[in-house]
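What follows is a single structure, written as structure tokens, with notes after it.
The complex appears here minus one protein chain, its other protein chains still in place.
Chain lettering (A, B and C) follows the sequence in which the chains are written, and residue indices restart at 1 in each chain.
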Amino acid sequence: MSTFLVVSALVLLATIGAGLVRVSRGPTAADRMLCAQLFGTTGVAALLLLAEAYDRPPLRDVALIFAILAALVLTVFVKHAAIHRHSRDGA
Amino acid sequence: MVLDGLSLLAVTAGVLFFVSGTLGILRFPDVFSRLHALTKADGLGLGLIVLGLALQATSLAVIGKLALVWIVAALSGSTACYLMAHFELERAQEPHDRA
Amino acid sequence: MIGLEVVFDVSVAVLLVVLALESLYTPNLFTSIAFFIAFGLVMALAWVRLQAPDLALAEAAVGAGLTGVLLLDAAREIAAVRGVERTPRSMVRLTSLLVAAGVGVALVAALLEVPPRAAGLAEAVREALPLTAVEHGVTSVLLDFRALDTFFETAVLLLAVITVLVLQAHQHVRIIPWELSASPVLSGLVGLLAPVVLVFSGYLLWAGTHAPGGAFQAGVLLGAGGILLELAGVHTVSRLPRRALRWLLSLGVAGFALLSGTLLLAGRGLLELPGAGARTIVIALEIAIAVSVALTVVSLVVGSNLRLEPPEQEP
Partner (left out) sequence: MDTFLTFALTGVVLFSLGLQEVLARPGVLRMLIAVNVMGSGTLLFFVSLAHRHADGPDPVPHALALTGIVVTLAATAAGLALARGLHRLRAEGSGGRVEGGRVEGGRSQGAGYERGRSESGRDEQGRADR
């Protein structure tokens, strides 16, 4: 069972690698940031799998932090973009 | 044994959803469909993996934490999707003179 | 047959190097920041592989989250976002390449000298652990064996936050409102997440006594929660009276200073914890550190953007 879980985590790692193509290609800023978010969700899943496979409960805490911080980064990104637009419109 | 099989099935399905989500962001033509592919497929994928792992869990506390992780990830994922789509939509409606 | 572990390690290592290369050499600064955030996420996986869950917890919050937030925020303001950034002259580039390659080769040479197996201090820590106030190795190193390091770390944090706040106090330019223009969806998310963050950072603080977790991880997470609140327009830290903020920011340093002063007066060594009550002292210190780390994190991120006047309306 644990081998299966580790292999699953490896596949998820591979999808992160593939997603990098979209980050570098863009073309929109949303694409890039969203991929960072995607890595968050995928990372959460991989961590949960590893926590079970290696029997390391603290990794579930790491996964929870990933999920919370992904929300923060994305929010700051959107704010950054929104303010940028405001300053352009206001000027 | 049945539980093991179910859990195997759920985790496999979850991983497949992640793979299809990544295929979506690589292949889909515009940012909205990519957003859609990414957040929906990954949300479901994570849900299935959490389900599969919960079937393996030995204590209620572990199940609780798995559920919490899933709820937080689903909340932040869907909010992120909404904010991004909103942001892109507004941008698309702007006059294009500066582009 | 190559072991699964090796495949995993090498995948993580390759991803790290690729992400570092991309974030360093992508011409577009914004893309570079996106890559840097992904780099932080993969760093957390590397810590997991190195069996350092404490570091994975901290990295997930700091490397993958807060540093990215800081960079995004600064990139918004500083004009050198793209184009205007000069590419280095070829002479400079060549020299830097040579220097970096030389350092790299020297480090690899040194690495080959390192014995592949070593005792380190793991045994010593395990033996001494029953003598300390807590049951988790990393926490006991931080707050017992090497409490002096942690003392100075809190001082460094205080110094950094003073730098940020002083710089902010001398700005006379228009400060851009920091929070997102009211979005019901975002406020909803924050409303749901804030209690989770609060409870979870309390849990991490408590867990630190016997498992991975502790004051720094809890503080950083609590700070992230505070930033989320500020973003949603719920002003907690930025509404604190200045005097209270100052005290709370220095709570960690003050705790350590008070403790070491008391211990010295009592005729003990510097930060040599008494046997009885050591656990209470360590937990009190942890709480003090967590509070000041959390406020430091919020001030570092929001402080550069704090409004000097009462909130002005968005145009």
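Here, contacts are C-beta pairs under 8 Å (C-beta built on N, C-alpha and C of every residue); 3 or more make two chains touch, one makes a residue touch a chain.
These numbers were taken from a predicted model, which means no experiment stands behind them.
Looking at C:Ala38, C:Ala133, C:Val164 or C:Ala288, the residue that reaches the missing chain in the full complex is C:Val164. Counting the whole complex, the residues of chain C in touch with the unshown chain are 5-6, 9-10, 13, 16-17, 20-21, 23-25, 27-30, 32-33, 36, 39, 43, 46-47, 49-52, 54-55, 58-59, 62-63, 66-67, 70-71, 73-86, 88, 92-93, 95-97, 99-101, 103-104, 107-108, 111, 114-122, 125, 137-138, 140-142, 145-146, 149-150, 153, 156-157, 159-161, 163-164, 167-168, 170-174, 176, 214, 216, 220, 293, 296-297, 300-301, 303-304.
In this section, only the chains that are shown with their structure count from here on.
Inter-chain spacing, taken between the CA centroids of chain A and chain B, is 10 Å. In chain B, the residues that reach two or more other chains under the touch definition are 68, 72, 75-76, 79, 83. Looking at chain A, one finds that residues 33, 35, 40, 57, 61, 64, 68, 70-71, 75, 78, 82 touch two or more other chains. Here chain B touches chain A in the complex through residues 4, 8, 11-12, 14-15, 18-19, 21-22, 25-26, 31, 34-35, 38, 42-43, 45-46, 49-50, 53, 56, 62, 65-66, 68-69, 72-73, 75-77, 79-80, 83-84, 86-88, 90-91, 94, 98, going by the rule given at the top. By the touch criterion given at the top, residues 68, 72, 75-76, 79, 82-83 of chain B touch chain C in their complex.
Listed in rising order, the residues of chain C touching chain B in the complex are 183, 185-186, 188-189, 192-193, 196.
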